[in-house]
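Take a look at the following structure, please.
Just one protein chain is left out here, and the rest sit where they should.
Should a chain be cited, it is by its letter among A, B and C, assigned in written order, with residues numbered from 1 in that chain.
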Amino acid sequence: MQDIAFLPIGPEIVLLGAALAVLMVAVTLDLGHRMWAAISFTALALAILLSWAQWIRVDDVGPQLNYGGEGVRTASMVVMDHFSALAGIVVFVVAALALLGAWPLVESLERRGAEFVALALLSIAGLHTMAAANNLILLFIGLETASISLYVIAGIVREQPNSDEAAMKYFLLGSFASAIFLYGVALVFAGTGATSIYGGGVEDFVNGNLLNLLVNGREGVLMAGIALLVVGLGFKVSAAPFHQWAPDVYQGAAGGAVGLMAAGAKVAGFAAIARVLAGAFPLAVDIWAPSVAAVAALSVVLGTALAIAQSDLKRMLAYSGVAHAGFMLTALVGAKAGVPAMWFYLSTYAFQLLGAFTIAAAVSGPRTGASALDEYRGLAARSPVLAATMGVMMLSLAGLPFTAGFVGKVGVFAAAVEAGFLWLAVVGLVTAVAGLFFYIRVIVLMYFQQPVLAEGPGTATAAPEPSDHQRIVLGVAVAVSIGFGLVPWPLLNLVQHALPL
Amino acid sequence: MGYLWLVIALPLAGAVTLLLFGKRIGEPGAGTLASSLVGAAFLIALVGSYDFITGSGHAEVVSGFAWIPGLGIELALLWDPLSSMMTLVVTGVGALIHVYAIGYMHGDPRYGRFFTYLNLFIASMLILVLGESFGVLFIGWELVGLSSYLLISFWFEKPSAAAAGKKAFVVNRIGDFGFLIALMVIFAEVGSLSYGTVFEEAAEVMTTGTATLVTLLLLVGAAGKSAQLPLYVWLPDAMEGPTPVSALIHAATMVTAGVYMVARTGALFELAPFSAGTVATVGAVTALYAATIAIGQRDIKRVLAYSTISQLGYMFMGVGAAAYVAGMFHLVTHAFFKALLFLGAGSVIHAMSGEQDMWKMGGLRRLMPTTFATMVIAWLAISGIPPLSGFFSKDEILAVTFDKGGWFVVLWVVGIATAALTAFYMTRLMLLTFWGEPRWDEGVAPHESPRVMTAPLIALGALAAVGGFLNTPFRLGRLGAGLEHFLEPAFEAVEQAHLPAAGTQWLLALVSVAAAVAGIWYGWRRYVERELPAEEGGVWDSLLAGYRVDDLYGRALVLPGKKLSEAAAFTADMKVVDGAVNGVGALVTRLAAWLRPIQNGLARSYGVGILAGAVALVVWLLASGGGS
Amino acid sequence: MTVTAGWYMALAASLFTIGAAGLLLRRNALVMFMSIELMLNSVNLTFVAAGRELGVLEGQLSVLFVMVVAAAEVTVGLAIIVAVFRNRATASVDELTGLRG
Partner (left out) sequence: MEFPALALLVLLPAGGAGIVALIPERRRDLILPVTVGLTMLPLAVALWILWEFEVGNGAFQLTERVLWFEPLGISWNVGVDGISLLLVVLTAVLFPISILASTSITKNVKMYMVSMLILETGLLGVFVALDLLLFFVFFEVTLIPMYLLIGIWGSENRVYAAVKFVLYTALGSALMLAAIIWLAVVAGPQLGGTTFDFTRLLDAELSSGAQLWLFLAFGAAFAIKVPLFPFHTWLPDAHTEAPTAGSVLLAGVLLKLGTYGFVRFNLTLFPDASVRLAPWIAAIAVVGIVYGAVVAIVQPDVKRLVAYSSVSHLGFIVLGTFALTTQGIQGGVIQMVNHGLTTGGLFLLVGMIYDRRHTREIADYGGLARVMPLYAGFFLFTAFASAGLPGLNGFIGEFKVLLGSYLSLPVHAVVAAFGVVLAAVYLLWAYERVFTGPVTKEENEKLVDLNAREISILVPIAALIVFLGVYPRPALDRIEPSVDVILERIEAQTDYDVPRFGTTAEIDLAAEGD
């Protein structure tokens, strides 16, 4: 029996502990949300620091499996490499900001706010587990931990008419996708004899390092397994055609909660996809890349086309999220070579998405589901700060130069071209232009049009102001979008190293 | 000869000064300044020409600076007898007309501006005639077009004047289109636009075909500027401009630019006999054609306008027949007598308070003696009555044409017929204006024009009277053939047409004088009566309307052009091209709307999507990787 | 005829398909949820069969994890279904179409 290395699972421990602490404190002492905040943000800060420490540790001693003994193949459940460390940093930072942005919601939930905070912390732990898992079963557990918490979060505001519908759809479809993912794990296991990825896992099997005579001739099972893994994770990141839950859930869920649900799940989902495809099966890239490219193409086209037709901001962002999922998958057709591009895109996109949803929460209220585009009419005159921030988010999401979105797009397309998928890059670029239409439309509404002054549905005369929490979130989102647009080099250099083992 | 630049610089400086300070300088300072600058330019040119007159001068290129280096166009001037002659005519006649205008434009609110334009014109015209390359020629060519535009529409409040100016510029541009292409071909062939290089190398590098092409294109340009068929239509309308403008630009100088260009490019026309013949033919046909229209005009200036077109036809006939000296000779004499006619007409119009209809004149000869006397000289001169200037120059053209034989004899016949018609319509003009009973409108009190206007008339009258002796065709020793000797160096490189033998010359002269006398006689008979002929209906209406060519052009070119433009703008562009663009946008929106029902809200159908995607992916991966 | 692992896996695949079909064909949220449970259990069967055949423990181990996760899913799932039923007095998923387009 060897010592357990705690650093790789440190963040999870901290977060789970914090979640329990919040629950217990809430049950036993009525200290209010300040206490929850203290606990959860300390935990998140700690998690970020631990992830950072992981990065440094990997720098020093190289990637590690948390527990690796000769011949004990089942033992190494978690992998600590730059990939997981970066995933930790991004997930925790995004999640911390998301939680901050959700704080008006937490306050409005009163006592039940603790539930929300605890669930959020649990889901964050699950999200990071997805990225750090070295075992597909652990990945599944992380996925479920995150998902189950998010199902609840989706429906947390029970008074909101559509939130139960959102939760129900999310739950049913999510469970369905999880089951499919799990079946994929089982098939991979049947095809390779392993559920872990490294250290005598499927990666070695595919590399040909692991000769398991028993599974000879079962490539088909393995392939079907990979396909189902992609489906399960594709659902999480809302890639087409597994995306249909996203618009309904985003629109139905409380404005304050969507940021965490969307941004967090996207980051972890993509980390997991990259881990599975580029980490576990890089050598089968020629087999899976065309189908991933097809999913990517379908996602960008379908997401963009449907986003054009939307009249609700959150729905529009959901569809645009489908398109963005497609863009990130575009990078992954290059397997490992595409991972840095994916990371750059992912880590900046998460902030933009968070920023946009936070504005939606500020404009339409943290508990409300719908966020009609008409509410943004003439916003520039009513709330210049919100409008300007939203403008930046839209431009960055659209991928215009001097925003992080542009650098991200160039990166993913370059990766695709490098991998020989020029057609995918062209499809992506042309759709990106079509996408410009709906991002620009938000700016048109905010800047070029007057607010509708008459009373009635679809009108807006209020001058919403972001809360202080939201201001911080927005500040960071703008800083990331513009900062990494103007000076992307630090992040670009960082992500170069964040390859899966 | 560096000071040659002054010839251009002086009027140009005048134009700039008057543009900026014209209003402040006022009347008559502006006119005086402009006139004296042109006069000074004339004197300089005269000094420069001295060597040519004595026969000791030789052509010189006065270099300026590289204008468009890539095309090898230098802003250089060529000072040879041809350009010096043109310069003298332009500045000389120009100065007289400037002086005249001091009186004529009296009281005009834009007095200073008028002289700005006049000076600008003189400078432009000098650039045209003095330039040493096709490039510089083209600058002048366009700038005189500009000045002409500005001056025709000088009274722009009158819509007809504004339209006339625009018409002149646009029709000229059509001619320039040909000119421009000619320049392209020349440049492509020779790699230079300098006269020296082009003329030297043309014979070697150009095939007859190319030379013909180039010269025909040049002819298109010349026909535009010199108002030849079929591009003459702008000139009658150009009479909307103040009369000094008509005299200066549309009689004496600018319109002769085409003739000058053909003469200047004789070396090219020499390579293309067909083009030369075409020039002569176009000239002859235009001469006759315009003369017939002149007969039917009632507006005194329009008679003169058509007369100018007709006389320019003569010149074309001359230069087309390679009788460059004769052509240029007629150019000079025509400048004298036609400027005189216009100024005289202007004097009459001035006196009649702006009335231009000859049917409302009559009996002016006693009231305006100076005008009348000088007009008589011009009348006889243009009719070709010896020994006045027009006789000699016209006769020389006709004689040379006849001598070429063949087709040119036909042109000679046309020329003689034109001579008779010319005499007739000029007689008609004179009789209607100066003889007979006054038919004035009420309130019109004709009077002789002020001295500042009559003085130029007298000067021009003198020139028109004796100008013919510049170059008598009868070769009375060195003195008689002055112009020919003067111009000889300019044309020594090209083969010129010859005068026929002396006997034939006498005979031909007799025929043309007879034609002139016949024309005058018939005109006298017809119009000296108290009762004027009606001259209405049928042929007369058609003549008055210039054979309704304007209508024809309007219906055949302008209207369809406008229709086409409208179709292009409002159908092709808005509906088709832009429609396609907006169509793409609409298509995307349509696609989006069409896709929306997929998202039907039913969780189970979303599940179908997931399952379908899963099955597809499984099948795909099995197909591509599961086989082996 | 021996019953090899392949048969078990085929059975599991059939169960998985039945579960998926049930999810897609039934309207009652509870039944749909049971179908999902069926799918999860079919996967368990696959794990066990493959693990036994390949002689590794991971198969059986995985099943334990899956069962725990499934249990967690049940609690949350039932809570959501109850919440919906309370709000709308129906458990039919087809009536939840307020969000669409």
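Throughout what follows, a contact is a pair of C-beta atoms (placed from the backbone, for glycine too) under 8 Å apart; a residue touches a chain by one contact, two chains touch by 3 or more.
Just so you know, these numbers come straight off a predicted model, no measurement behind them.
Looking at the complete complex, one finds that the omitted chain is in touch with A, B. Only one residue in the set B:S83, B:S133, B:S153 or B:T401 touches the chain that does not appear here, and it is B:S153. When the full complex is taken into account, the listed residue touching the unshown chain is B:V185, out of B:L46, B:V185 or B:V413.
Touch with the chain omitted from the figure is made, among B:H58, B:R525 or B:K562, by B:K562. In the full complex, the hidden chain is touched by subunit A at residues 395, 400-402, 406, 410, 413-414, 417-418, 422, 425-426, 429-430, 432-434, 436-437, 440-441, 443-444, 447-449, 488-489, 492-493, 496. Taking the complete complex into account, residues 65-71, 135, 138-139, 141-143, 146, 149, 153, 156-159, 161-163, 166, 169-170, 173-174, 176-177, 180-181, 183-185, 187-191, 205-207, 209-210, 212-213, 216, 561-562, 564-566, 568-570, 572-573, 577-578, 580-581, 585 of subunit B touch the chain not shown.
Simple rule for what comes next: only the chains that are shown with their structure count from here on.
Of all chains, the one whose CA centroid is most distant from that of subunit A is B. Centre-to-centre separation of subunit A and subunit B, using mean CA positions: 78 Å.
Subunit B and subunit C have Cα centroids lying 96 Å from one another.
The set of subunit B residues touching two or more other chains comprises 596, 599, 601, 603, 607.
Residues of subunit C in contact with two or more other chains: 20, 23, 32, 93, 96, 98-101.
Across the complex, subunit A meets subunit B through its residues 168-169, 172-173, 176-177, 180, 219-220, 222-224, 226-228, 230-231, 234-235, 240-242, 244-245, 247-248, 284, 287-288, 290-291, 294-295, 302, 305-309, 434, 437. Those residues of subunit B lying in contact with subunit A across their complex are 585, 588-589, 591-593, 595-596, 598-599, 601, 603, 605-607, 609-610, 612-614, 617-618, 620-622, 624-628.
Those residues of subunit C lying in contact with subunit B across their complex are 20, 23-25, 27, 32, 93-94, 96-101.
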